[in-house]
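Presenting chain A:
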Amino acid sequence: MPEQPIRVGLFVTCLVDLFRPTVGFAAVKLLEDCGCIVEVPRAQTCCGQPSYNSGDRADTKAIARQVIAAFAGFDYVVAPSGSCAGMIRSHYPELFADEPEMATQVQHLAQRTYELVSFLTDVMGVTGVAARYDGIATYHDACSGLRELGVKDQPRRLLRSVAGLKIAELPGAEICCGFGGTFCIKYPAISDRMVGDKATEIVATGADTLLAGDLGCLLNMAGKLTRRGTAVRVRHVAEVLAGMTDEVLPIGAPDEAVS
Partner candidate 1 sequence: MQPTSHAFKANVDKALGDATLQTALGLAMLGFGPKRRSAVERLPEFEALREEGRRIKNQTLEHLDYYLETFERNVTRWGGKVHWCRTPGEAREAVLAICRSVDAKTVTKGKSMIAEEIALNDFLEENKITPVETDLGEYIIQLRHEPPSHLIAPAFHLLKEQVADVFRSSHTELDPARSLVEPRVLCDEAREILRPKFLAADVGITGANCLVAETGSSIIVTNEGNGDLTQTLPKIHIVLASLEKIVPTLEDATTILRLLARSATGQEFSTYTTMSTGPRRDGDLDGPEQYHVILLDNGRSAMLGTEFQDMLRCIRCAACINHCPVFSAVGGHAYGWVYPGPMGSVLTPKLVGVAEAGHLPNASTFCGRCESVCPVKIPLPKMMRHWREREFEQKLSPAPYRFGLSAWAFLATRPALYQALTGVAMRVLAAFGKRRGHFRSLPLAGGWTSVRDMPAPQGRSFQSLWAERQKAKAGR
Partner candidate 2 sequence: MSGREDILGGIRKALKRGPLDAAAAAVLDARLAAPARNLIPARATSLDHPGQVELFVAMAEEVQTTVDRVAALADVPQAVAAYLASENLPADLVASPDPVLDDIPWAERPMLRLRRGKAEGGDKVGLTPAFAAVAETGTLMLISGPQNPTTINFLPDTHIVVLRADQIVASYEDGWTLLRQRQAAAGDAALPRTVNFITGPSRTGDIEQRMQLGAHGPRRLHIVLVGDGAAERPAGERPG
């Protein structure tokens, strides 16, 4: 452990902020457990992906500038999402390639930005967590984390340390779930087919729980699984690793206590 504790800026991501704050708190817990000081800049909203992937460069840059300013000065920036971390890490430098005066700042931020689980394992050297979850989980590799950031083995490694948890590998875990940001509403028919195939494969594993590291994909898959009336519990991997599954119902699950 270094002399000075590591200061981490948490990039909450818009979906976690709005839909599932518990994932944010799970991230905070995991980071604090390994000795980081976590701060959450108030001036953050979104990483800019919706604009970026829609071809709106000007708005993307405006949003990105805000992120770059808000997260200047941290030792690391961590997001509980491979997709948002990938945006900052891989795409911000490209976005500002035509602004040499931004290059240092952008590069600096990009190199210090990590997806949560890979930060824990690859940077902090975490090899296990003190959590318990009774169930059989299958894991979907969200695309950006997998292919832009190389997140594949890290979550599985940490999940293996969770007491009571068994893992049933998902065939085709590397195939996109059909979320794709605005894709899923622009091309619902194709998206339906993709998430439908995914749901079928998830159910076929026999797992009672689906985990992944990106809330967008999780909302998509959870939405399909409940639409099909399956009982698979859907959660962000951070909730399980932080041992916080008692604090919130699975994504999309009905609250039996409310009548």
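Operating definition for what follows: contacts are C-beta pairs under 8 Å (C-beta built on N, C-alpha and C of every residue); 3 or more make two chains touch, one makes a residue touch a chain; residues count from 1.
Picked so that all candidates are chains of the complex that A comes from, given by their letters.
For clarity, every value in this text was computed on a predicted model and none was experimentally measured.
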### Touching partner of chain A in this complex, picked from 1 or 2
1
## Note on the structure
Within the complex, candidate 1 is touched by chain A residues 12, 14, 16-22, 24-25, 40, 42-46, 48, 50-57, 59-60, 62-63, 66, 94, 143-144, 147-148, 174-176, 178-197, 219-220, 222-224, 226-227, 234, 248-249, 251-255, 258-259
